[in-house]
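Inspection log for the structure reproduced underneath, given as structure tokens.
The complex is shown incomplete by one protein chain, all other protein chains being positioned as in the whole.
The letters A and B name the chains in turn, as written, and every chain counts its residues from 1.
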Amino acid sequence: MRFVESMIKKSRLMSPWMIHFDCGSCNGCDIEVLACLTPLYDVERFGVVNTGNPKHADVLLVTGTVNHRNRHVLKQLYEQMPGPKAVVSIGACNLSGGVFKDSYNVLNGAHTVIPVDVFVPGCPPKPEAIIDGVITALGVLKAKMGMGPAPEPALMPGDADAAKPAAAFGES
Amino acid sequence: MFFEAVPVTPETLLGEVRRLAEAKYRFVTMSQTVLDEHTLCLYYHFDENLTLTDLRRACDLFPQAGMTHLRMEVDKDRPIPSISSIYFCALLIENETQDQFGVRFEGLPLDYQGAMYLEGEVARGPYFTMTTVRRASGEALPKGPGGEQQ
Partner (left out) sequence: MSRTTVIPFGPQHPVLPEPLHIRLVVEDENVVQAVPQLGFVHRGLESLVRTKDFNQMVFVVERICGICSCIHANCYCNAIEDMLGVTAPPRAQFLRVIWSELHRIHSHLLWLGLFADAFGFESVFHQFWRVREHVMDICEATAGNRVILSINVVGGVRRDLVPDQIRWMLVQLDETEKGIRELTKTMLNDYTVQERTRGIGVLTRDEARLLGAVGPTLRGSGWECDERMHGYAAYKDLNFVPVVEQDGDCYARSRVRFYEALHSVALVREALNRLPESELTVKLPGNPDGESVFRVEQPRGELFYYVRGNGGKMLERMRVRTPTFANIPPLLHMLPGCKLPDVPVIVLSIDPCVSCTER
């Protein structure tokens, strides 16, 4: 029985199915996510298949600004996915609200609604960066299944400076 | 381009729009501007240029030729006549105006009751009451409809 279980886990990792939900993006990130599926970037070589059904999916790709209306949809989609699952947040708007942060209808990012595992910055990020994010999410998924260590958080240049205490924000 | 607008009132609006509809104009859109706390200025933009005219040679003289504009000032608290009975396509833009400015239109065939875009979390009429939500600093910015005028 344990053999069967580990086989299922292994095969899930070899062929992770992803679902893409566009919260309220400008389409820039969406077409880059779609471009990942097309012949030049071809994410299917990693066994990744795009599905429209949350019940079939292992990885959730979220793009765009989260607002008061679509956050319910996002939460529902996340809850419908079977565990273990990983969430990749793509693009500046989805990370923090981006240029629209000051607007009355925009929340501060997907991580305020659902737990996010991998952040892919950029406006929009290149398909290479998105594929990298998906592959990192597979590491997270592996750790969640208890089959390996969690991936080290990768810092971008400048992250060490930005990690100051909150009181220091806004003064510089 | 600075444009010329024909002034109308809520009483004469429907007649004027019907005249344009009979002259086979195409309804482009509506623009809204807040004039003061109670007054909203609505522009109705129409386009007659659906014919075979090539305006490229005359473009320096008339950069946006073929457009007709109506200008109407309305009271925020009074219902505004809807032109959706004449131009069905005005439906969405009138609903959007209801959302963003907290006004009411009369006679909409499909009325979202001010919830086409916005969920209950957002205060009604965001363009009248406030312009931005500043989260971190927490300072309430009492802004008039004129915004940050110097």
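The working rule: a contact is a pair of C-beta atoms (placed from the backbone, for glycine too) under 8 Å apart; a residue touches a chain by one contact, two chains touch by 3 or more.
Everything numeric in this text was worked out from a predicted model, so none of it was measured.
Of the options A:G109, A:P124 or A:G139, the residue whose C-beta touches the omitted chain is A:P124. Which of A:D30, A:D58 or A:D117 touches the hidden chain is settled by the complete complex: it is A:D30. Listed here are the chain B residues that touch the chain not shown: 1-3, 24, 26-29, 31-34, 43, 45, 49-57, 59, 63-65, 67, 69, 87-89, 91-93, 100, 110, 115-119, 126-127, 131-132, 143, 146-150. Listed for chain A, the residues touching the missing chain in the whole complex are 19-32, 34-35, 38-40, 52, 54, 64-65, 67, 69-70, 73, 77, 93, 98-100, 102-106, 123-124, 126.
Here is the rule we use: only the chains that are shown with their structure count from here on.
Computed centre separation for the pair chain A/chain B is 38 angstrom, with centres defined by C-alpha atoms.
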